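Here it is: the structure, laid out below.
Note that this complex is displayed minus one protein chain, with the remaining chains in position.
Order of writing sets the chain letters: A and B. Residues in each chain are counted from 1.
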Amino acid sequence: MGLTANEFTVQFIATLIKFAIMAGILLQLPPVMVWAERRIPGMMQRRKGPNRVGLFKFRLYGIVQPLADTIKLIMKEEVVPEGAQKAFYHLAPIFSVFPAFLIAMAIPYGPDIHAFGFDVPLSIIRVDVGFLFIFAVSSLAVYGVTIAGWASNNKYSLLGSLRASAQMISYEIPLGMSLIPIVLIYGSLDLNKIVEAQNHVWLWGVFLSPISFVLFLISMFAETNRSPFDLAEAEGELVAGFHTEYTSAKFAAFFLGEYVSMFVLSCLASTVFFGGWQVPFVDILKIDDAIGFTGVGALIGFMSLLLKAGFFMWVYVWVRWTVPRFRYDQLMSLGWHYMVPLGLINIVLTAVILAAIRF
Amino acid sequence: MVPVEFYFVLACVMFLIGLFGALFRRNLIMVLMSIELMLNAVNLVFVAAGRSIGNVDGQIMVLFVIVVAACEAAVGLAMVIAVFRKYGTVNTDILRLLRG
Partner (left out) sequence: MPDFSLILPHVVFHTFALLITIVSICVVAARHPVKSAVFLVVDLFLLAGLYASLDSHFVAAIQILVYAGAIVVLFLFVIMLLNLQQEQLKGVKFTVVEAGALLITLIGFLVVMFTTMSGKPTGLGEGSLDVAAIEAAGGNTQVVAMKLLTNFIWPFELASMLILMAMVAAIVIAKKDKKVVPAA
């Protein structure tokens, strides 16, 4: 509290602008990712991938393909299965998109902008328990999947959704455990403070706590139901899993939710383990003063984070086309028999080392 | 600031709604959910009162209440499953063996 009316107005307008930019970027994700997810494996497997659709005479490496796909998807007839729980059937896509967007608000996209006597943070909402907020909200993503599967009144959907939700709940534990050492090392739950502490390459989380990074990377795939853990939509067994019965724009909404949560987890991974908006060997907080123009540092920081997140998005695609799908019992056994104990050992080890250093 | 009594009134209302559900619903799972509602009303009182008397003990109590609620839900739901398996229903009007 303690806001003056003037400051309130400025922050309000700044929030609206940040919100518009963020929404713009997040909504552009599925088209770009759909294109990338067909071109990158094309490159890997020495085939062409979609390269025909273009504007007028220019093919542009098929970058317009997603637009065509989107138009096709939206023009399709919407089929609501008989015996579906209507209200929940329509709500489920919203449930799956909402948490992903909410998390996207809490990630610091750049250093604070100091302009005209106001401090504008570059995350849409600044939460002093950023970590917990992100976990709390990401645990809500289970509802979209569960309710979608249940409301479709289809046994494949239900099986897919039960698998997916059990998997997401199980892997939330190693995901949380992998980040506890980070909290111990940097001594804060505030993502901004964690990024500020990583102001040198050797202070990045990936070097200080490599086991955490491995655990986080594995649980990241499981949390977003991506291959090699995409058992929820194992097409050989379950048709398409929880969104079997969804068509048209609602199907697209599930896509949006999936890609946004992938992007958000990529951002989180780069924030926690790769210095967030920090640029290696450059003190980004001093750029503004050096150039004499406010906001340049923030822009560079933002680009830096996007680049790092983009790398993780590429890893998602890379892994999808490299590693075969796990069996369900293998998935559960990996989670509970290996990753949870490893996470516990990691926490104890980090705590002991930290105590020894500080002693 | 908002007077702390307002929070107490809200908590009372929530508690009564929860109690109503726990007493008058005939589905075991609904009863459990109503109890969760009542526990949340208590949590609200803890947080608001702790904030008002100026220490964080209220928040710590909430953490313990959440732990107990988690245990209650786990054991309660396990019992619901066991009951359903044995009697094929979770209706409390039918499950009155202990009432004689």
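Please note the rule applied: contacts are C-beta pairs under 8 Å (C-beta built on N, C-alpha and C of every residue); 3 or more make two chains touch, one makes a residue touch a chain.
On a predicted model such as this, the values are computed, not experimentally measured, just so you know.
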For chain A, residues in touch with the removed chain: 1-5, 8, 85, 87-88, 91, 127-129, 132-133, 135-137, 139-140, 142-143, 146-147, 150, 158, 162, 165, 169, 172, 189
Contact set of chain B toward the excluded chain (per top definition): 1-10, 12-21, 23-27, 29-30, 32-34, 36-37, 40, 43-44, 47-48, 50-57, 59-60, 62-64, 66-75, 77-82, 84-85, 90
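Basically, only the chains that are shown with their structure count from here on.
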Intercentroid distance (Cα basis), chain B paired with chain A, Å: 34
